[in-house]
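A quick write-up on the structure given underneath.
Removed from the display is one protein chain of the complex; every other protein chain stays in position.
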Amino acid sequence: MSSNPKLTREQVAARAALELHNGDCVNLGWGIPNLVSDYVPTGITVYFHSENGILGMGPRARAGEEDYDVVDAMKVPVTVIPGASFFDQGTAHLMSRGGHLDVSMLGGLQVAENGDFANWKIPGAKGSGGIGGAMDIATGARRLIVCMEHVTKEGAPKLVRRCTYPLTALACVHRVVTDLAVVDVTPEGFVLREVAPGWTPQQVQQQTDARLIVRGDVPEIRLAGR
Amino acid sequence: MSSNPKLTREQVAARAALELHNGDCVNLGWGIPNLVSDYVPTGITVYFHSENGILGMGPRARAGEEDYDVVDAMKVPVTVIPGASFFDQGTAHLMSRGGHLDVSMLGGLQVAENGDFANWKIPGAKGSGGIGGAMDIATGARRLIVCMEHVTKEGAPKLVRRCTYPLTALACVHRVVTDLAVVDVTPEGFVLREVAPGWTPQQVQQQTDARLIVRGDVPEIRLAGR
Amino acid sequence: MKQKLYDTVDAAVGDVPSGARIFFGGFGGAGFPNNLIQALDRQGASELTAITNNCGSGDGELGILFKHGRIRSVIASFPGPHARHFQELYAAGKISLELVPQGILCERIRAAGAGIYGFYAAVGAGTPVADGREERVVGGRRTVFYEPLAAEFAFIKAWKADELGNLIYRKTARNFNPLMAVAAKTTIVEVEEVVPVGSLDPEAIVTPFVFIHRIVRAKGIHNVVKS
Partner (left out) sequence: MKQKLYDTVDAAVGDVPSGARIFFGGFGGAGFPNNLIQALDRQGASELTAITNNCGSGDGELGILFKHGRIRSVIASFPGPHARHFQELYAAGKISLELVPQGILCERIRAAGAGIYGFYAAVGAGTPVADGREERVVGGRRTVFYEPLAAEFAFIKAWKADELGNLIYRKTARNFNPLMAVAAKTTIVEVEEVVPVGSLDPEAIVTPFVFIHRIVRAKGIHNVVKS
């Protein structure tokens, strides 16, 4: 294990934000993805989609300016940007499930080397659990980027050979951005693309259940601010 | 056969119009049904549905006042009444197929005593034929009234034991209004409800392939104008 | 014109029987028919099945119905950790729950209103959602069969209705409301304002009146909720 720090949640979000291109329609899920909107590179405009019926969601509403009829999927009052539209929840998921969004980013519990994805239920957790929009979004994603910690709080790897948690969707993940690495899901398995500053591919592999394919030099993660 | 005349198409439409109640949402198909809107009883308001996306269609547009973006299912410029809405063709058929309209009236080629219905294709007719909205409308009709001549131009009965023409929908017809009679489709078969003025049940039966059940006295058709 | 206007929310929900299956619109605090929900609670019907995205926050939204034991069975996408009363009943085994992916919930409801007798989607394949469901491979993709989801009543919230029942919604308060409106035997809408027929733009109407059976005016209640 490296003596260098892992990335913060904000740094993971900032790295994930580099995946966005001008004009993209993007769904951000709960967890780290929810922070990504703060790090959209300057000079580009991204249209955020919310499962409750917004395309073109803007920043959270300022205190005192909340409209409780304009909330995001986390139920927080937000704003909209020019070009936004409102529609019903079925149309919102027609967009997600039908493959119309450019990029979706979700928080994750486990990603398998075949792209299987688990993010909604920890076996044995108490309470009813809930699915929300994650299955429709993951299943229909044209490009699904999972943003999460590389290992659990207990140190268990979250990039695994096969998921052991209940799945969200089969073979749906394209890229994983963690606090240690950027990893692609390929037909051959996980390919290590970038590592956290000061971490080696070997050190990242030690934190990973599945095999990481390393091709040549693996660059360090560039961190972008606004 | 009676020496009395059969009803005119307008008289059939006028009789059919008595099936409408205040506030009903109604689809009128091609042929005689298309004349029914001229005979809506005074004092009631009926909301006509058009498969191309209108609820609350009004009369045809007057010459010189046509808006070719407001047409009916026969492609004729029409008007709308207060309370009307426009929507897409899928929503229009969600209404028809989903059983949301109060009454639908269609022209017919054959109606069988089990309620089967044929109205779109004469075997051997030349040309491609076409289905249009008839199958969705007939299948989803909460109350389907077929308005047609009692026999073909060649004198062949159109109320039959079993349809021989390609079907529009199975077991969907509730009532048939013809130029000779009003007939209900019941679990027992056709029940004769009314006859044209001067016609006897026996004379109507002679024009009918299927058996007409006659219960007590059969009144003559009342004709209502505006 | 059919008379659809009710004077009070209590009158509008008066005949909902125990055991009824009810859609409840709303998401994230927006577009919940809170006045109808509270009237239903006062009315006392029990053994209800609730079809909804989530199960309330504290006593808010559906919370009050769980608190008072009105609901026996839930079909939902995300009951929610803040649905305290629901979670307590669920932990005690006093309530049954079917979890449905959110978009599939929308489509199953729409299907019921659209004369669609079921459909296949890739959503849920390989997950616990597919347990007990028919699967079919289409073009190499595993898909799961979903049946339509109808209800006897829909409780929905809109912004404005005309006296016929044409509806417009406000921003994200639209959410599930237009979908549920088409799939219930009796759709009851709570609105902020009732306007004369002809005053809504025919092109802007989101729910045409044919889907609406009862209208009642009530000042909207926003429960400010946390996720």
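Letters A, B and C name the chains as they come in the text, with residue numbers starting at 1 for each one.
Rule of thumb we're sticking to: contacts are C-beta pairs under 8 Å (C-beta built on N, C-alpha and C of every residue); 3 or more make two chains touch, one makes a residue touch a chain.
From a predicted model like this one, the values you see are computed outputs, not experimental measurements.
Taking every chain of the complex into account, the omitted one touches A, B, C. Contact with the chain not shown here comes from a single listed residue; of A:N119, A:T139, A:T178 or A:T208, that residue is A:T139. Across C:K2, C:R21, C:R72 or C:R141, the residue that sits in touch with the chain not pictured is C:R141. Among A:L18, A:A84 or A:V191, the one in contact with the hidden chain is A:A84. Note on the undisplayed chain: of the listed residues B:L7, B:I54, B:I145 or B:A181, the one touching it is B:I54. Contact residues of chain B toward the unshown chain are 30, 50-54, 67-76, 86-90, 92-94, 96-97, 116, 121, 126-136, 139-140, 166-170. Against the chain not displayed here, chain A makes contact via residues 22-23, 25, 45, 47, 49, 55-56, 80, 82-87, 91, 94-95, 97-101, 136, 139-140. By the touch rule set out above, chain C reaches the unshown chain at residues 107, 111, 114-123, 136, 138-139, 141, 143, 168-171, 201-204.
What we mean here is this: only the chains that are shown with their structure count from here on.
Chain A and chain C have Cα centroids separated by 29 Å. For this pair, chain B with chain C, the centres built from the Cα atoms lie 36 Å apart.
Counting partner chains per residue, chain C has residues 110 touching two or more of them. Across the assembly, chain B contributes no residue in contact with two or more other chains.
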